[in-house]
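For subunit A:
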Amino acid sequence: MSTAMHDTIASSGRASDSRVLRPGELDLTHKVILYLEDISVSFDGFKALNNLSLTIDAGELRAIIGPNGAGKTTMMDVITGKTRPDTGKAFFGQTLDLTRMSEPEIAHAGIGRKFQKPTIFENHSVFENLELAMKTDKRVWKSLFAQLTGDERDRVSDTLKRIRLQAEADRPAGLLSHGQKQWLEIGMLLMQEPRLLLLDEPVAGMTDEETERTAELFVSLAGQHSLVVVEHDMSFVEALGGQVTVLHEGSVLAEGSLAKVQNDPRVIEVYLGR
Partner candidate 1 sequence: ADTIKVGVLHSLSGTMAISETALKNVALMAIDEINAAGGVMGKQLEPVVVDPASNWPLFAEKARQLLSQDKVAVTFGCWTSVSRKSVNPVFKELNGLLFYPVQYEGEELEKNVFYTGAAPNQQAIPAVEYLMSKDGGEAKRFVLLGTDYVYPRTTNKILRAFLHSKGVKDEDIMEEYTPFGHSDYQTIIANIKKFAAAGKKTAVVSTINGDSNVPFYKELGNAGLKATDVPVVAFSVGEEELRGVDAKPLVGHLAAWNYFMSVKNPTNAAFIKKYQDWAKKNGVPNADTVVTNDPMEATYVGIYMWKQAVEQAKTTDVDAVIKALGGQTFKAPSGFTLTMDKTNHHLHKPVLIGEVRADGQFSTVWKTKEPIRAQPWSPYIAGNEGKQKL
Partner candidate 2 sequence: MLTVDNLNQYYGGSHILRNLSFEVPMGQVTCLLGRNGVGKTTLLKTLMGLVPSATGSIQLAVDAQARDLTRAPSYARVKAGIGYVPQGREIFPRLTVEENLQMGLATCPARTTLPDRIFEMFPVLLKMMRRRGGDLSGGQQQQLAIGRALAMGPKLLILDEPTEGIQPSIIKDIERAIRTLAATGEMAILLVEQYYDFAESLADHYLLMERGEIILRGRGDQMVAHGVREALSV
């Protein structure tokens, strides 16, 4: 991560120092945007997460890899409030206790998520999908009278271009192919302008070329946003360039640069294979 990037984050952190935080606002005083400590989750006795601890810095782009069933998706479930951990702490910034917030509250606080299985609004057009995701006041009363401003329209168009779905803008999203749905979901995430993006296998089903584009996109987002990307595609992880965390049986097995973890015999044993 470049120092310049670090500076912007740091300065935004300082900015928030200088004034009183409103309740629910993200506090990045210690540069940490996501803080998981000793998280455990079990299903009928099976420990999907086992004392998992992990911190993500603001602006960081982190890749998470690990065998099938290691608990990657479950971890995202915990962060987004879908699953409540049995034990452990999960904080967004310094102050926001994720284990006590509802999904919309968490989303509102600035965490966005792309699911492993693309989930979009199938009966809405591609355009409407993006419109709904857009960062704005999402309360009932506002939505009754909401109207797209020119600005907002432009933002939707920009995103459409970015995810290459301009031509499909008015089609129902349910008719998109699998890969197109993946893109749309990424687009929705961008519209949300979250501080922290959680991406569960974003390039599954994409061509190699699109995989590269996606990697570029994520790298460009890092800095202003923090990203946590789960993937099994090592060339993609390589292209992301950031730190890599390996999960195994619900806890961290290894952490470091891709090169480092790729040579870790345990990682090769349980994950990469020979």
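By our rule, a residue touches a chain if its C-beta (ideal position, glycine included) is under 8 Å from a C-beta of that chain, and two chains touch if they have at least 3 such contacts; residues count from 1.
Behind the choice of candidates: all candidates are chains of the complex that A comes from, given by their letters.
Owing to the predicted nature of the structure, the values given are computational and were not obtained by experimental measurement.
**Student:** Tell me which of 1 or 2 touches subunit A in this complex.
**Tutor:** The single touching candidate among 1 or 2 is 2.
**Student:** Going by the contact rule set out above, which residues of subunit A touch candidate 2 in the complex?
**Tutor:** So the residues of subunit A in touch with candidate 2 come to 43, 46, 66-70, 72-74, 116-117, 175-180, 183, 200-201, 204-210, 232-234, 270-274.
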